[in-house]
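All protein chains but one are shown in place.
All chains are identified by letter, namely A and B, in their written order; residue positions are counted from 1 within each chain.
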Amino acid sequence: MSKNIKTPEEMARIKFEPSANGWMDPATEFRPGTWNFTAVPETLEYLDLPNPRKWRPTDDDWQLPENWQEIIHEGLRERLKKYRTLQIFMDICVRCGACADKCHYFIGGGDPKNMPVMRAELLRSVYRNDFTTAGKILGKIGGGRKLTKQVIKEWFYYFMQCTECRRCSVFCPYGIDTAEITMMGRELLNLLGLSIEWINTPLSNCYRTGNHLGIQPHGFADSIEFAVDELEEITGIKVDAPINRKGAEILFVAPSADYFASPHYYTLLGYLLLFHEIGLDYTWSTYASEGGNFGLFHSSDMMKRLNAKIYMEAKRLGVKHIIGGECGHMWRVVHQYMDTMNGPADFLEVPVSPITGTRFDNATSTKMVHISEFTSDLIYHNKLKLDPSRNDHWHTTYHDSCNPARAMGLLDEPRYIINKVCNNFVEMPENTIREQTFCCGSGAGLGTDENMETRLRGGLPRANAVKFVHENNDANILLCMCAIDKATLPPLLEYWVPGVEVGGVHEMVGNALILEGEGKRKTDLRGTPYPGIEDDGEEGDSNV
Amino acid sequence: MKLVKLLEQRREAILNEWFDSVAESYPLDTSTYLKNQADQFQNPVGHTFKERLPVLLAELYSNGDQSLLAEAIDDLVKIRTVQASAPSQAVAFVFLLKNIVRRQLKSELTDSRLQKELVEFEAKVDGLSLMVFDQYMKCQNKIFEIRAKEVQMRSAKLLEQVNKRYVGPVSDGPDIGGEAKDDSNI
Partner (left out) sequence: MGVMFSLLAVVVLILIAVAGTELAGWRDLFGIVIPYAAVVAFVIGVIYRVLKWARSAVPFRIPTTCGQQKTLPWIKSSKLDNPHNLFWVLCRMFLEVFFFRSLFRNTRSVVVEGPRILYSPTKWLWAAGMAFHWSLLIVLIRHCKYFIEPVPSWLVTMQNLDGFFQIGLPIILTTDVVIVASLTFLFLRRVVDQKLRYLSLPADYFPLFLLLGITVSGVFMRYFTKTDLVSIKELAIGLVSFSPVVSSEVGLVFFVHIFLVSVLLAYIPLSKLMHFAGVFMSPTRNLANNNRVRRHINPWNPKVKVHTYEEYEDEYRDLMKAAGLPVDKEE
């Protein structure tokens, strides 16, 4: 019989491991749909980053610098001293396997090297071999691996398959955080100029124009103006949206996708309505027009370089404090890094809500408040007139974004708001929400279209939980407070759970908020006519 | 129909073997996880196979609900599509059933009438495989569709805005990000 034709049993086999010798043999197959396009040389040059060149992961020769081994060794040595996390996480993992089945990429895809412990072992094996006494003596038997070009390729493959969501860290008895390992791994790769386009282009855009999308100041102003006009069409009220205004009390910073992308945009409309209705003395900024920070996915230095703008702009405009919009990784940076990196913000005042007088004691040093903390305080003090029935066409459920959940603990504020502005809310199953929430599968700079298969695999656990509430509770919108989620969950759900939309919490607020002097609303913020209301044919913006 | 009776009798064993061989198509360390993790939310892949394979089997020897069948195929193929590196890998799980049924009915297969029924049954398996292949193509197309749509949505409002009223030239800075897409071979 033919040797060229395999049996179905053989053909069904999903192989992730081209090598038969276990995981110690590095071998990576860059097949389409699994990897991201590499950084364009111009973006590296613009940011003074090393080794700009044109290359692709499928190339045999990655054109590494001549002394690449030395660079990695030096880089690792330096980081072991700079980060106790790295040093300890390299040393104390007992490989108990508690994290193994906690990663969404492993659950949805089945590649054993996506088990968090294995992802760390890819780096740890090199550390053992070159940095520990036992490893130097024992070599392979001690779990050590030589640093080869193949190892670098493997790092690139798997560190670009970790969304730094920290779910594994919740279950680790020693708190080993794979996000931290991945961040270190990526920093090392960056030293060799191994970065991806979807991280580096936003970086260089943000550095130059103030936001990831590269929107220049006039474009930004135009976009806000466009939103103001659209709101006037929907509500009949013209809201004020000051930009770069000195002397305002509050600087508001949102992720830039809110200005142009769908469905982010409807959250922007929500903010504008809210701020108008409470008469907030605030300003937008074109220079600090990005709350998100792709530097988090690149290196701590890049994170700092981009983040610096927020405080610098707050100082220049002379505001008292800052409010930040709905974004996930932005809030990891603001909450855990900003004050340390670019503080102290001694030129600002402790945030006090001008409407309720509430002093935000949880932000006395950073002086930046999350919009959901701000809004829930407003609602708690009955400062907003709300009509939750305007959200009756939505059966909502809520996706905790990884960073606010596991690097901040922002869990109940959004739920409080949703329950006040929507009549229909249902939670997804217990072990898929709050600190155990599943990642969208596309965070940490991996939300590109070229690696869609990987994203769909990684997003399966999240989508699966959504499907459960879609089928059992008729959930038809997944709310979230993260710009990356809002970009990447729609395709994910369209594939796995058609019929569920994605929206922001403040979109729901905007729908429910009763404005002083407004007439009866004919459509929601998406332009979808409310049932029973005749469409007069003028609204053409329906996206639903 | 003698075969139907036998299949119903051995249903449990056939399904277990089928599930196991699908799970075993994954790397060793993954297959134990797929088999043993009982929580449907921690193990959506294993759960889907456990739930949906029985629907396919039932349909092969009885006349069930068409929408139920379509749903089962959809759920299964969606997963295999994003996991497999080749179409054959994605759809091959259906063919596994042929050998499993033959193994399970080995002692009875001397009966020539049964053999005839088995040929008919296997034709149905082939038919199911083709349905699964259709679904695979649908999933692939869906992926291309959502890829294109996602890119559009990233700047959905920008286009709308430009179309609606923005006139005049947009100043251009250094063109970054344009070229990477060009040398893709996807």
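Points worth noting:
Simple rule for what comes next: a contact is a pair of C-beta atoms (placed from the backbone, for glycine too) under 8 Å apart; a residue touches a chain by one contact, two chains touch by 3 or more.
Note that this is a predicted model, so its numbers are computed, not measured.
The chain not shown here is in contact, across the full complex, with A, B. Among the residues A:14, A:115 or A:241, only A:115 touches the chain that is left out of the figure. Set against the missing chain, the residues A:413, A:449, A:485 or A:524 yield one that touches it, A:413. Looking at subunit B, the residues touching the absent chain are 28-33, 36-41, 47, 50, 171. Interface residues of subunit A with the unshown chain, by the touch rule above, are 22-23, 48, 80-89, 91-98, 100-101, 112, 115, 117-118, 121, 132-134, 141-143, 166, 169-177, 180, 207-210, 216-218, 221-222, 243-246, 286-287, 300-301, 304-305, 308-309, 312-313, 316, 335-337, 339-341, 343-344, 358, 360-366, 368, 373, 376-377, 380, 405-413, 416, 429-431, 434-435.
Heads up, the rule we're going with is that only the chains that are shown with their structure count from here on.
Between subunit A and subunit B the centroid-to-centroid distance comes to 29 Å (mean Cα coordinates, whole Å).
By the touch criterion stated above, subunit B contacts subunit A in their complex at residues 21-22, 25-27, 29-30, 33-34, 37, 39-45, 47, 78-79, 82-86, 88-89, 92-93, 95-96, 98-99, 139, 142-143, 146-151, 153-158, 160-161, 164-166, 170-171, 173-181, 183-186. Within the complex formed with subunit B, the residues of subunit A that make contact are 8-9, 11-17, 31-33, 37-40, 42-43, 46, 54, 56, 58, 100-101, 106-112, 115, 197, 201, 204-205, 208-209, 213-214, 216, 219, 222-223, 226, 257, 259-263, 265, 429, 431-432, 449-450, 452-453, 456-457, 460-461, 464-465, 468, 487-488, 490-491, 494-496, 541, 543.
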